[in-house]
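These notes concern the structure reproduced below.
All protein chains but one are shown in place.
The block that comes next holds chain A.
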């Protein structure tokens, strides 16, 4: 029997860059022109088989893009993060940068971060050049790739690349039959904690 490893992956990025569409393509190989905006977060899983015979199961937390829903619980204890921007919206790369800064400050230091430029099928409307994004990713030591959730291009690659890069030294499957192991910590957003935390933080919603 092949070894299976399990990791928590979180998707972050500005509203409407295609986070849920990337997940839908990756998990079900489907696409909707319009996906309803994600409220809170959506939980899905998908397994990637690697050439060396191991397989990696992702527990995916697809988060809401609106600032209002921002909750550190989603990336806390995440093993990897896919930070998504829209290649046709330069402002979305700025938002991605701010997510990456936050992850570098607050997330687990061993987190693997992939920067992902989505909507590559719309390259005629491109505002973010590959060079610019790639250069930034290299400077920050991030993985980088462009994807099209619509055509499927690059989607499998980015998740497979992450799967390859994740450390396989951890015991296979971080979860025992009884639930989370001590290090696994609890999953799910705790908006309660967020409500308490927002008071002291600089980043507030526009109200």
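In this section, a contact is a pair of C-beta atoms (placed from the backbone, for glycine too) under 8 Å apart; a residue touches a chain by one contact, two chains touch by 3 or more; residues count from 1.
Going forward, contacts and distances are computed from a predicted model.
Of "Rab-GAP TBC domain-containing protein", "Ribosomal protein bL31m N-terminal domain-containing protein", "V-type proton ATPase subunit D-like" or "Ras-related protein Rab-3", only "Rab-GAP TBC domain-containing protein" is the UniProt protein name of the chain excluded from the display. Listed residues A:24, A:48 or A:142: the one in touch with the omitted chain is A:24. Against the chain not shown here, chain A presents residues 15-16, 24, 28, 30, 32-45, 59, 64-66, 68-69, 88-89, 122, 124-125, 175, 177-180, 186-196, 198, 204-207.
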